[in-house]
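For reference, the structure discussed in these notes is given below.
Complex shown without one protein chain; remaining protein chains in place.
Going in written order, the chains are labelled A, B and C, and every chain counts its residues from 1.
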C-alpha cells in the first residue's frame, strides 16, 4: 500500500503543515506546483527531501488561485486549463530533475479534484506529459482517464466519511472529517487489508485503492499519519510507492 | 546568422507585438515563460507556431513581476531566483514537448538581462537545465557562464546604440534606440558580414555575434525586422538558428 | 442620457482600448480597480483625465483574476467577495481623491456582472461604501439592490442583441454583438428617445435606461462610440452623468 500526502503547500513566507515529519511517513508526495500553493524553492526542497527518503514525487496541480488555495471552482476554458496543468507539471519536472528525481504522477488539488467539467483537461494534460493520474476510484476523472487509456491509480481517505454511493461526504458537512485516531487507523486497515470501506449508513463497500491519502495541515495530523503507518506496518502491509 | 526576438509576451486578455509576423522573420524565438509575461496557452501556441516554421524555441526567463514586465530589478536571494528560472524553463519545456519541439536555450529578460548581481543564478539554472545561454558578448553573464563551462552564444542589437566600451547605451538615453531603417539594416549587415559595430563616438568595434536581436513590440518593428532579414538574405548570409 | 464605458483596463506594460479617445465620448467612466485589470498608476491617470473632462468616475469591480480578465466565474464565499469589492472601491476612492474627484457608483465587470449567486456580495459592498449600482434593468442584481434599498441605475447596450425576455444574447452566440454603425446608432436613439429596444424576434420591449454602455476595446469601437454620441446630440438628447 502507498501512503500519499499533500506537501510543499507553503508560499514564500508562509508555511503549511510539517513537511519534514510527513516525509517520514508517506511513500508518495503530492508536491504543490505554484498555482494554488508552492513556490520554486519550496518545490525543489520538497523534491530533495523526497528523493533522500525514497518517496515518490507527484505533481499536485491546481487552479491559478493563490488567494483561494485552489479550493474555489473557476470556470476555465478547457485548453487553457490543460495548458496550465502541463505548465505546472513541467515546472516541477525541471526542479525534480535538479534534485536527481522525477515526477511520477499527477494529482489534481482542491476544487479541480472534484470538478466534473474539467476532467478532460486533466486527462489531456496527463497524456501530454505521459503521467498517470491519482484520484478517487469510480470518479468521473477516473472514468475519463480510463476511456483515454491514461493509467489511473485509486486513493482512499481513512479520515473521511463515505456515503453509500462511494463518494465522500463534502468537507463542510458535520462528521465529514474523522479525527478519532482509533477509528482512522481501523478504517485504514480495512482499506489496505480488506479493500473495503464502511459508509455512513453502515453499508460495507468494496474499495480497492492503491494509496491512502493522509493530511498534514491540521492539528494532530502528523500523529494520526504516523499511527496509520505504524498500524499498516504491524499488519504486515508492505508500504511503498504505488508506482513500481 | 540567427535572428532572435521576444515572443509570446502577452498575458491573458492582453497582447503585445505581432507574434505571427515575427515568426516569419526570426530563426529563434525567446518565449516568455509566465513570470514577467506570457501564460501557458500563449506559450504553447507560440511553440506550435515556432515548430511549424522551423524556428528554435528559447526560454525567455525573468523576475516574478507581471506588474513591472520584468523590467525592475528585484533583490532576490540567489537560490530562489535560480529555482524560479528552472521552474520557468521546465514549464516551457513541457509545453514545447506537447507541440513536438523543445527548448534550446535560455535568455534572461529585462532587468534580469542586466543584473550583474544575478548572473550566478542564471548560470546555475542553465547548468541545471542543460541549456546554453544567449546574452551580450563580454557581459558579466557571458563571463560567468564561460567560467562555469556553460555554453554561451552572443547576440548583437542592430537597432541600439553602442558605447565605445562595447556596452549598450541605456534605453532611456536619447539616441539609444535607432529607428531609421536604412541605418538599422546597415548595422545588421556590418555585424553579420564584418562582425563589427560602430560605437557612438565612431570607434569601430569587433563584434562577433551568433544572433541579432530584433524587436517586435514597437510601431514599425515588424517592417524593420523584415528589412533586416531581407538584406541579410540578399547579402547571402545564411539564416538559421544559432544552435546546430 | 449618460454614456458609460470600461476604461483603464490595461495592466502594467499592457494597454487595452483607447482611453483618451473614449473619455471624449462618454459621460461616465467605469475604471478597472486592479483585480481583473487596471493598476494604481493607470487608475489614477484615468481619474485625472475623467476629472478634467467632467466625466463621472465609477468603480469597475471584478473577480481577482488577472489571467482571466474577470471573465470566468469563480466560486467565491460571499463575505470574501464582498470584502474584495469594498477593497477595490476604497483603492479607487483614494486615487480619485488624489486627483480631486470621487467615485460615484459601482459597476461589476465580466462574470461578476452576470453571476446570480453573487448579487448579495455586490449589494452589501455597495451599501458598505454608500455607492449606487449600475447594471442591467430587471437583472437579479437590480432586484437585489432594490430589495436592499441600494440605489440602482439601469444601462442598455446599443451594440448587443436582446432576447425577447429582455436579457442579452450571450457574447459567444452569433449575432450577439452588433457592429453595423447605422444599426447601433438607431438602437441607441430608440433607447434614449423612446426607451425601447427591439428584441431578436422583433418584439418591441420597453427599456428605460439611465445610461448606454459603449465598448472601447474592439477595432472601430471608438468610431462607433463617437457616432452614437453625435446622433444623440443631434436628437437633442442631453448628455450627462446619470448621477446628478
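Convention: contacts are C-beta pairs under 8 Å (C-beta built on N, C-alpha and C of every residue); 3 or more make two chains touch, one makes a residue touch a chain.
Every value quoted in this text rests on a predicted model; they were computed, and no experiment measured them.
K.L.:
What shown chains does the left-out chain touch?
P.N.:
Result for the missing chain's touching partners among shown chains: A, B, C.
K.L.:
Can you say which of C:31, C:91, C:158 or C:192 touches the chain missing from this structure?
P.N.:
C:91
K.L.:
If you put the missing chain back, which residues of subunit A would it touch?
P.N.:
10-16, 37, 39, 66-69, 71
K.L.:
For subunit B, which residues touch the unseen chain?
P.N.:
Touching the chain left out of view, subunit B contributes residues 64-65, 67-68, 72-76, 111.
K.L.:
Quickly run down the residues of subunit C that touch the omitted chain.
P.N.:
Where subunit C meets the chain not shown: residues 34, 39-41, 43-44, 79-80, 83-84, 86-95, 97-98, 128-129.
In the analysis below, only the chains that are shown with their structure count from here on.
K.L.:
List the interface residue numbers of subunit A and of subunit C, divide the shared ones by all numbers used, and answer same when the ratio is over half, different when under half.
P.N.:
same
K.L.:
Give, as an integer number of Å, the spacing between the C-alpha centres of subunit B and subunit A.
P.N.:
Each chain's C-alpha centroid was found; their separation is 39 Å.
K.L.:
With centres defined as the mean C-alpha position, give me the subunit A-subunit C separation in Å.
P.N.:
Centres of subunit A and subunit C (C-alpha means) sit 43 Å apart.
K.L.:
Which subunit A residues sit where two or more other chains touch them?
P.N.:
Residues of subunit A never touch two or more of the other chains.
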